[in-house]
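As structure tokens, the structure follows; a few thoughts come after it.
Note that this complex is displayed minus one protein chain, with the remaining chains in position.
Letters are used for the chains, namely A, B and C, taken in the order the chains are written, and counting of residues starts over at 1 for each.
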Amino acid sequence: MADAEPYEPTIPDLRDPIRAALDSVLDVARPHTDGALASYIPELTRADPEALGAALASVRGSVHESGDSETTFTIQSVSKPFVFALALEQSGLAEVIRHVGVEPSGEPFNAISLEPATGRPLNPLINAGAIVMSSLITGDTAAEKFAIIHAGLNAFAARELDLDESVFESEHATGDRNRALAYLTQSAGTLGSTAEVATGAYFRQCSVSVNARDLAIMAATLANGGRNPISGERVIGEDVARWTTSVMTSCGMYDASGDWLVHVGLPAKSGVGGGIVAMQPEEFGIGTFSPRLDARGNSVRGIVMLRTLSERYGLHMLQHRGAPHSPIAQLERDDRVEGGGDTIARLRGEVFFAGAEEVLTRLAPLVGDGGCLVLDFSNVTRVGDAAAALFRGLPDVAGLGPDGRPRVAVLDPEGVLVGDA
Amino acid sequence: MADAEPYEPTIPDLRDPIRAALDSVLDVARPHTDGALASYIPELTRADPEALGAALASVRGSVHESGDSETTFTIQSVSKPFVFALALEQSGLAEVIRHVGVEPSGEPFNAISLEPATGRPLNPLINAGAIVMSSLITGDTAAEKFAIIHAGLNAFAARELDLDESVFESEHATGDRNRALAYLTQSAGTLGSTAEVATGAYFRQCSVSVNARDLAIMAATLANGGRNPISGERVIGEDVARWTTSVMTSCGMYDASGDWLVHVGLPAKSGVGGGIVAMQPEEFGIGTFSPRLDARGNSVRGIVMLRTLSERYGLHMLQHRGAPHSPIAQLERDDRVEGGGDTIARLRGEVFFAGAEEVLTRLAPLVGDGGCLVLDFSNVTRVGDAAAALFRGLPDVAGLGPDGRPRVAVLDPEGVLVGDA
Amino acid sequence: MADAEPYEPTIPDLRDPIRAALDSVLDVARPHTDGALASYIPELTRADPEALGAALASVRGSVHESGDSETTFTIQSVSKPFVFALALEQSGLAEVIRHVGVEPSGEPFNAISLEPATGRPLNPLINAGAIVMSSLITGDTAAEKFAIIHAGLNAFAARELDLDESVFESEHATGDRNRALAYLTQSAGTLGSTAEVATGAYFRQCSVSVNARDLAIMAATLANGGRNPISGERVIGEDVARWTTSVMTSCGMYDASGDWLVHVGLPAKSGVGGGIVAMQPEEFGIGTFSPRLDARGNSVRGIVMLRTLSERYGLHMLQHRGAPHSPIAQLERDDRVEGGGDTIARLRGEVFFAGAEEVLTRLAPLVGDGGCLVLDFSNVTRVGDAAAALFRGLPDVAGLGPDGRPRVAVLDPEGVLVGDA
Partner (left out) sequence: MADAEPYEPTIPDLRDPIRAALDSVLDVARPHTDGALASYIPELTRADPEALGAALASVRGSVHESGDSETTFTIQSVSKPFVFALALEQSGLAEVIRHVGVEPSGEPFNAISLEPATGRPLNPLINAGAIVMSSLITGDTAAEKFAIIHAGLNAFAARELDLDESVFESEHATGDRNRALAYLTQSAGTLGSTAEVATGAYFRQCSVSVNARDLAIMAATLANGGRNPISGERVIGEDVARWTTSVMTSCGMYDASGDWLVHVGLPAKSGVGGGIVAMQPEEFGIGTFSPRLDARGNSVRGIVMLRTLSERYGLHMLQHRGAPHSPIAQLERDDRVEGGGDTIARLRGEVFFAGAEEVLTRLAPLVGDGGCLVLDFSNVTRVGDAAAALFRGLPDVAGLGPDGRPRVAVLDPEGVLVGDA
């Protein structure tokens, strides 16, 4: 990809600056009228080729939309990471990776190669791996499996999604290559059901009707560690969200995943219905929609929108966040205590491993027999799990001073050390 | 990889809890005595197979070490991401990716496949791509190129590194496969020098002598956006650090890169000298050393140490950071102003895209004709570039109220909106 | 393959020296007790692992047998070249190669790769290509297609062959990989029927019961240009026999076809039922049977028998046939004719392109005005088509001499110039 033009963001509309940002990337994408509608089934050719929309959902729960963000289309391959997540939630990582790998394939979406030694599809985001994921979902029939998948997708989207019956009928009628992949994995022993049941569930899953707003909320649920920021529902566990995001990072854009990570840095997945889902972990989810596809089957304008957003607003997941400020805002001496007096360390900001490391490295020498070291977390907004465990244990490790008072105390009025679980 | 045992971290030593953590993972790794020394040149077989060390360097500048962290070994393939970074710094991304791809290869380190259409090696972390990177560094001779590479590696390590002459002699004498790769890329038109010059520089680069502490500092420089946290020197730009980290994420562990991202989540690169470099972006770099290698050429105990560290302390780069606290700590009404009074929003913590989005979404409705909205950044520790630009522009966009006073004002005593550049 | 011991053939039994030769190669093969029965379906594990037999059928119609040459087993993949031949006979080469390639695959029998541009399986002797061949045979149902295939195999074998129903049931129940291949080719547009119909016919075809004698006669039919030397029936045309033999030569032993051609030089095809069919074009067909298979799925002892036969008796299809004798046995002057006298050239042996070339080159200068050149084919045993056409045209080209008599005349009492068609 060529480098983008330099761009100085402006705020044309104080009322919704995020919507204004989305509007401006739609404007960049609109002139890209190359590409073609998917045509392998007639239903997909009926989409309006000019449709263009995007939505962004923050992990804090607000949604911003622009253009045709509520026009529906079928989810197609965008369903794959979410059904992978549902399979992980149901069966755990160890069981799931007995059935599918997590390596980029260097091949197109419909690649037929399985790992020679294990018979596993290379990852859950190519068709073969996605069909295996559908086969692992509980249920004896395609309808039973799909009922669970459907409920899961609804939870990700925070609303009841429809099934597009006519797309499903067509997928079912023309899905010979997917049937081939299903039989291949069945033969290799990695499919969790019969080939017919697995493809039956998979064709339904691909035919679920969504809009860009739905995709943004689904992605925001992943970005938020598995808890839907709109409904507040925990859809999947934090581990499952992390594993899913990892695989989207490595494999989400098929044989261009490495290029995408270098240039855009927003884990993503596209579908031939014209949708793309993307996210910045811990921050937001995005859904885009524009039905004309490039030769790889990705929405032409969706790619433009995501790349423009990333470049203009520095949204690459590995964008440097600037020099760290010290989490130690202030060290105060409280001399009211006789015989030495306490030291109060006022901490602030977000404290993860490296922040905890700084606090411990700088303050440990102060712990001794001459008073208590008080760690004040009142202005700390977030503490990582491992960091929190380190701090919580400190008073016990430090023990009592000669005056019988603890050498270390922790002040945590908002409970930031308690954790999110 | 099997799931690790649950582990409750403790702090056996208040003086250096991070060193204590490293000690404990060395204890986990020590019993893993499988694997074998690299043997393709005699020099590598002379390493002490029991040597074991690790170091962690924080982006805040402190270094913690454990075991044989100052025992030297040759850097070998660990040099690859750093020379890729030097080539990017010198020539820019557009020029570099004319010569090398950034896709995972799904193949071993010495893979010979080039992209059919372009003749590019698949990525800069396989030998073919690494040799092309060395060839791009300025200089007419191998010695001239190496002089620049050497200076760059020294800057990453914050000290003068030695060249192991006897390893270099052996690499040069036995490097036929690497010569083959060089001639192949020369023939494909992607090499930046003659094959002899390129391999001459590359063999020297692989023979640079380092220790685990060096690797930790080199990685911490990448994690810190390109500025060496020990020396304070800016070695490479932020963009180059981001591109380099992206490629380590996708391609660093060859054909197990996807697996590594799911299970460990610390971008890494190993060398047959026994070293591994790893990092968590924005947080720290790690170097490990243990010379026995597995079948893929990775240090057996190095892998164990990194996986254990990641799992015990939740260091996966995509680990969920917990529910976000609102950056708006407090909204105060200052009624001292006649005719309406100002609203003071006291912000806190780290504010990136989603945090800015929350502030703007919640506070924009308060902007009007009845007083000034004051955004107080005094307790904010870090603001992302795009977020800072949004905030800086607000007073101008909002304009003046009917009383001639600004509708929005910004209070930023520590200059967190000014940025790091 | 290692070089064989030198061997001096002897004739222990004047009554049937060919049978004696077969007996001796069975003796060489018998101690090879390595390998294992095919076990993917239970029926194949019930074979007697010690069974050992061979048969040789000459293109002149005699059959020689040794050992368990009438023990039946299922034909399995040995059916593939014969059904390819039936498809060619039915539809012609141009139509057939729209559906399947003729290149060696460098891959195992169950390879799933199709030609990227055309969607064709690489050749008709791997499973995917064989299933496509079965799909091309006329018939709307699997039973109809199989009825035609069955009749064709019967014609090749010169007897009514049975279908092993229990093997067929098992193949049908476990054939998921073959179903995958069928769906894959259906999806690529190269299958001639639905996947279910094609695999239904294919599973039946593989379950036909044969013995080594049958295979020898089937192969001899190919060696004899398509006419069954036992029944005298023309089963396929000469072109079809040549195309089929060509593909067996290039692709018959999967990824060891080149090795087989160098070392054995008898176009062949093996099946997991334990049978191997082989042939020397123009000379004979061979069938062998021994059910223990090597890792590639070939009968261990069958391979030994064929290699031993080839080496001991110089049966490699490219074995040099010795210095050619001149086809001109004698030039006689017949002076009874007044005014010059005729020249009678007595020809002999087999005359193909190079022999015709010699005759024409040497005798053309003798044609002139002084008498007739008589070409006497009485002792010629065979003349190739192109050579025959050259000779037949000669009298017309040479025209009449000044005495009104032809300058060239042909004497062909046995009609060797008339051809076989």
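Throughout what follows, a residue touches a chain if its C-beta (ideal position, glycine included) is under 8 Å from a C-beta of that chain, and two chains touch if they have at least 3 such contacts.
Since the structure is predicted, the reported quantities are computational estimates derived from the model, not experimental observations.
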Contact list for the unshown chain, restricted to visible chains: B, C
Identified contact with the non-displayed chain, of C:Pro81, C:Gly175, C:Pro327 or C:Gly371: C:Pro327
Candidates C:Asp23, C:Glu196 or C:Glu350 - the one touching the absent chain: C:Glu350
Hidden partner chain, residues of chain C it touches: 2-3, 8-11, 14-18, 56, 58-60, 62, 64, 93-94, 101-106, 122-123, 224-227, 238, 241-243, 245-247, 249-251, 255-259, 261-262, 265, 280-284, 312-316, 318-327, 329, 348-350, 352-354, 357-358, 360-361, 364, 367, 379-386, 389-390, 393-394, 397-398, 414, 416, 419-420
Positions on chain B where the hidden chain makes contact: 112-113, 176-177, 179-184, 186-188, 195
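The working rule: only the chains that are shown with their structure count from here on.
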Approximate Å spacing (C-alpha centroids) for the pair chain A, chain B: 21
Sequence positions of chain C contacting 2 or more other chains: none
